[in-house]
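In this view, the complex is presented without one of its protein chains, the others remaining in place.
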Amino acid sequence: MTIAVAPAVVVERSVPMAGAVELVLYHPPSAAAVDPGQFFQLAVSAPHTILRRPYSAAWSDPASGRIGFIFNVVGAGSAWLSARHEGHEVDLLGPLGRGFELDGEGPAVCIAGGLGVAVFPGVVQALVARGRKVTMLQGARTAAQLMPASRFAGADVRVATDDGSVGHRGSVMTLFPPPQGEGQGGGVEIFACGPTPMLQASIDAARRQEVPLSSIQVALETPMGCGVGTCLGCAAPQSRGGYLLTCQDGPCVRADRIDWDRMTDEFHG
Amino acid sequence: MTIAVAPAVVVERSVPMAGAVELVLYHPPSAAAVDPGQFFQLAVSAPHTILRRPYSAAWSDPASGRIGFIFNVVGAGSAWLSARHEGHEVDLLGPLGRGFELDGEGPAVCIAGGLGVAVFPGVVQALVARGRKVTMLQGARTAAQLMPASRFAGADVRVATDDGSVGHRGSVMTLFPPPQGEGQGGGVEIFACGPTPMLQASIDAARRQEVPLSSIQVALETPMGCGVGTCLGCAAPQSRGGYLLTCQDGPCVRADRIDWDRMTDEFHG
Amino acid sequence: MAKPLDLRVDLGRGLRLRSPVLVASGTFGYGFDAPQVDRAVLGAIVTKGTTLRPRDGNAPNRIAETPSGMLNAIGLQNPGVDHVARVYAPLWSSWDVPVIVNVAGDSVDEYVAVVRRLDGVPGIAGLELNISCPNVANGLQFGVAPDLAAELTSAVRAVTRLPLIVKLTPNVTDIVAVARAVEDAGADALSAINTFVGMAIDVRRRQPMLSRGSGGLSGPAIKPLALHAVWQVASAVRIPVVGIGGITTAGDALEFLLAGAAAVQLGTVNYVRPEAAREVHDGIAAYLEEHGFADPGALPIRSGSVLTHA
Partner (left out) sequence: MAKPLDLRVDLGRGLRLRSPVLVASGTFGYGFDAPQVDRAVLGAIVTKGTTLRPRDGNAPNRIAETPSGMLNAIGLQNPGVDHVARVYAPLWSSWDVPVIVNVAGDSVDEYVAVVRRLDGVPGIAGLELNISCPNVANGLQFGVAPDLAAELTSAVRAVTRLPLIVKLTPNVTDIVAVARAVEDAGADALSAINTFVGMAIDVRRRQPMLSRGSGGLSGPAIKPLALHAVWQVASAVRIPVVGIGGITTAGDALEFLLAGAAAVQLGTVNYVRPEAAREVHDGIAAYLEEHGFADPGALPIRSGSVLTHA
């Protein structure tokens, strides 16, 4: 796998949903190489920052050489990124890590919390392309913050909002298990991305439905120093003891590989 | 004297001469308060920088509330400033320090080296307004880097370039003394702004013309921490021993106050 | 509904401040400059380092910017203690913000003489002992050796009834040892930290940026180092600790208060953002409200000894 480190031009900037920004970069090699669930380390030149920022590719289009990133502003780096516009350059390093394994059988249930939804346009597209039945469960504080269902063509999209402004009132987990039996054991596969507490909730819910942990894939979120395996800063506790490196062994891993009791969350909760 | 610390909107950005940028800020209190030769501490939010950057007011127009700054890009801070455009905000602190004393009698000879010329549009205007005869001596590497004579209405402008592309070939000092006797002792007053080596050259030349040091005013250039007298970082050696503070006692001082043998230059030469 | 907020702090020996936000020595002169800072939010002003005789200070270049920080080697330029006591103190006595005089010297005798001159002078609320100065006797800084620091502290303690804050240098292997020695020697409070010795070289001129070669590093760059020093010291002594080092926001100040500091000093940021003191003061208040704390004293997270990393 070849990792590019190169400046990429911003060819489009938009606001896909309230509180989020979407940057489309033109970089054919990356657009061609990236798998759904992989991430890039984006360089930011904000005051007093030094490290790159990890962002999942939301989607990519090898034909046009474009790759999309969807994010919200939480600090100096994302604020700098959100101020990029058409014609600006963003230096990217990637694609990095492992994406989701999409070639399984049976129906897929995707669970997104918060900006974890950013990874799913590409994931859903790939699952649908493989002829798999896809249910997309998305939660947000309020209707305006939901990613439009049009971003998940071919999937059965179900939504929940904390304020009940649309869909179920409550967390995304109130949508699980979805009707029609998917989620009742048997062959269903779960793909979850969001804050660690939400990942844990998905796992507990799945357990209750007797979905084996090996049928749950999660996208981990840990701090990233290098993104390539040299700093050892992205450790996540393994069920078999010790730690895996989120940037190399992840960010997408099967839930049974993680020791969830030792898993921490620096950024939420 | 009241010192403002406030964001000011950039109302105009232009390139007055090759390699220089002019930012016009809208800030009526400062435009009204500033004297020719005073400076402002401009906040920059460039990567890894913390200190404000000192810049002379090139000119100000109390009527329109505008104040102009002319500078070149030498590092991170000026690069950030040069990327400001109409509508952006720049936080200013000032006006600071002492400007030139302009109320003297007799003809005035202004000597500008490099970006030292930035201070003179306002100075020349004020001298002319006081009915004084003004000769403006300006030097640069090449013609394109000279500030247009139109910026010095009412003055007799003479120029020199290192490459001889226009005016005298050589340094600005080859223009001194200007003809018609100004510069031969007797009442002439010299105003000099530029790199310290150029200030020293002006003084030596003036000495040779028996112009008393007390008739030479120079704008000093030292590092600035605070700009208001609290850090003691802008010390300049005094002829009577010890140090004065460039930000409070200067930047404009009479040449006889400085111990030129102990005067250093961190930024040029 | 949270209890009414109380931002007052007590640094001992009657030095009660209305706010935990102070301005640090050398970054606020003697309180007569920087008019744009809102004094109403300040717990106290700490003056420039003051010596027995007036000092001219070092030759230029005295300061240089570094990544997220700055180096300085001012050389204690100051008008001397007599001028401070005769001219400044009387003016301070009518101010509503207490002034703490930062004291420096080359020998125990000089420190003692300076403190004697200041003791009992109206307008002076307390003293901060800058023990980062080299001792002419042995060239060593007083602050790097527990015994030297203790000797200096008790000598000064013996000649004044003023509240005495001893300001620690971070340029030591074991700051806790110095802190304990100084506490036992009679300090009412500690402030930590002073600058870290550093240097910058002008590659174009091929010589050090500062005329003295080296200088003291301050600013955001040193915040993590200062915070660790305060965390260690606060968990090792019983007297109040004033946290200093790279504080520019309320969040920074809260890190120090959570680490065990009773108050904080703002330094380099005063040069850049005069509004910082107000923002830090209000930000601390808002945080206390939000988390239902009655006062800053409730903030410290108990540390115990922190393991060093490997």
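The chains carry the letters A, B and C, assigned in the order they are written, with residues numbered from 1 in each.
We take it that a residue touches a chain if its C-beta (ideal position, glycine included) is under 8 Å from a C-beta of that chain, and two chains touch if they have at least 3 such contacts.
All figures in this text were calculated on a predicted structure; none of them were measured in a lab.
Among C:Leu15, C:Val99 or C:Ala221, the one in contact with the hidden chain is C:Ala221. In the complete complex, the residue from C:Ala155, C:Val197 or C:Ala236 that touches the missing chain is C:Val197.
Among A:Arg13, A:His48 or A:His168, only A:His48 touches the chain that is left out of the view.
Residue in contact with the omitted chain (choice from C:Val9, C:Leu52, C:Leu76 or C:Ala89): C:Leu76.
As for the chain not pictured, it touches chain C at residues 58, 66-69, 71-73, 75-76, 104, 132-134, 141, 144, 171-173, 196-201, 203, 206-207, 210, 212-217, 219-225, 227-228, 231, 246, 251, 254-255, 258-259, 287, 301, 303, 306-310.
Residues of chain A that touch the chain left out of view are 2-5, 43, 48-52, 93, 222-223, 225-237, 241-243, 248, 262, 264, 266.
Assume only the chains that are shown with their structure count from here on.
No other pair of chains shares as many C-beta contacts as B-C.
Farthest from chain C, judged by the mean position of CA atoms in each chain, is A. The mean-CA centres of chain B and chain C are about 37 angstrom from one another, to the nearest whole unit. The multi-chain contact residues of chain B, meaning those touching 2 or more other chains, are 48-49.
Residue numbers of chain C whose C-beta contacts span two or more other chains: 68, 220.
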